[in-house]
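A protein chain is absent from this complex, but the other protein chains hold their places.
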Amino acid sequence: MANKKIINIPLGSQHISLLEPVKFKFACENEKITEVDSDVGFVHRGIEKACTTKFKFDAVPYVVARICGLCAITHSLCYTTAVENLLEGEVPLKAKYLRILLVELDRIHSHMLCLSHTAENAGFEAMFMQIMGDREYVMDLQEKITGNRIQFDYVSIGGVNRDITSEIIKDIKTNLKIIKAKVDEYIYEFTNNWSLSLKFQDIGTLSLDEAYDYNAIGPLARAAGLKTDVRSETNYLPYDEVGYKMQLGNTGDIHGRNIVRLNEILNSIQMCENIVDGLPDGEIFTKLKGKPNGESLVRLEAPRGELMYYIKGDGKPFLNRVRIKTPTFACIPAFMEVFKGSNYADAPAILASFDPCMSCTAK
Amino acid sequence: MINKIKTTLERVVEDINNFYIKEKHHFLTLNGLKLDEETTQIQWIFSQYGEIDNITMFYVDVKQYEVIPSVVKILPSAIISQREIVDMFGIDVEGSDKGLYLDEDSEQMPLGSCGI
Partner (left out) sequence: MFSSVKKAFKNLFSKPQTIDYPVSPIEKPAGHRGLIEYGEEHCIYCLKCEKACPPGAILFVPTDTPTQNPKNKKSQEYKYNPHLCIYCGECVRACPKPEEALWQSEKKPMIAIKEDRVNDSWFEIEKLKK
């Protein structure tokens, strides 16, 4: 009887289909993966240490927003909410509605980037270019509201920085109508085209039992059937007044995750239109007094999952501890479990469907 | 509000085993907090599915030379948070090795007692 030989193949930090610097080492027997070893941390910059020694507590929202380019507003909003819990005063309601508007616009363009990367891995270059071109409508809206396309610098302690005018509201409604028609076309392509998404059914599956074991979060967990979403488990932002609905799948494979992301884009477009129609009157900024004293823990839903901030201060301008838990960092054990048992040739497609963000992981 | 429960190094695995139910609780992460020159506080943070803002935290005060037991048999996703504690604070955890973020020739233990 012939012995089965074990070969080690790296999906290294330089690979033709990788967007992010991550290294996996696979031990394969005849093309089936049996063991996985991973290495993250190629872009470690020491941000947790810098937030407590070099920057005072009211300059930290600008530092923390530069951890990641795609989820910049969720980092700075989560830290600002954590500090506002320790100061005296209250944020006005109009500022909270404007904060939700930008978080949902951010979610739309981040999911479009992940879907275009999936199309590129399947060989459909024309759709990759088309989705990237349609993403420009959302970036134009963001530039009109805040002044920047990617790093917004819009949230400060006590409210938001700029107000919204009626011409911008008209532009928001026109652009969102264009994007909704295009997303309907994408849903038709993703559910009817064999080589784009339907051939990935039953590949890269995470079952409901494994999702409970490994504490999966974000669209990865919702596609497996696990009912978890931070937007329904917290009440710092008024999500139940703007029409939020949880989107679930039940298969847990790559095709299921694509469909969950497309449905979330439609729900976000509906929420943005509801916000713009029912915006309350009032101020956008109040000045909060005091220095942070005590501990506070806040969670928020980033496009990739659940983001957590824990801060501790004792009445001085510099904080004692800032702990950041990013969604991709918490999901790495679940990623390594999904790879086992699948073919080596499917590994780039599985990795693209997780939507990893390595600048958030190795902060 | 955070419910804080104090435990000791010998009892922490047993306490978490009695508390954690797979379909009800969600494990967030491990955290370390430097209290003074010799003592560090290690925290295990949990939340609950479907409830609003229900956070539970188990905490232990350890010295620099003590070894923290591993909870990977109960919580398989804790393996990566334990490797981060070894790198950042310099405290040994069972079954986790160094080298997640920092290289050998860089400054070691930036958040721990030997750092600032």
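Couple of notes before you dig in:
Labels A and B are assigned to the chains in the order they are written; within every chain, residues are numbered from 1.
As a working rule, a contact is a pair of C-beta atoms (placed from the backbone, for glycine too) under 8 Å apart; a residue touches a chain by one contact, two chains touch by 3 or more.
What you are looking at is a predicted structure, and each value in this text was computed from that prediction instead of being measured.
Note that the undisplayed chain, when the full complex is considered, contacts A. Contact with the chain not shown here comes from a single listed residue; of A:E125, A:E143 or A:E283, that residue is A:E143. From the set A:I6, A:A59 or A:I178, the residue in touch with the chain omitted from the display is A:A59, counting the whole complex. When the omitted chain is restored, the residue from A:P10, A:G69, A:G89 or A:G133 that touches it is A:G133. Although one chain is not displayed, chain A still touches it through residues 55, 58-59, 62-63, 133, 136, 140, 143-144, 147-148, 153, 156, 161-162.
Note that only the chains that are shown with their structure count from here on.
Centroid to centroid, with C-alpha atoms defining each point, chain A and chain B lie 25 Å apart.
Partner chain A is touched in their complex by these residues of chain B: 2, 22-23, 26-29, 31, 33-34, 45, 47, 49-53, 55, 75-77, 79-80, 88, 100-102, 110-111, 115-116. Of all the residues in chain A, the ones that touch chain B in their complex are 40-41, 44, 46, 48-49, 53, 212-215, 227-228, 232-235, 295, 297, 299, 306, 308, 310, 312, 320-321, 323, 325, 329-330, 332-334, 362.
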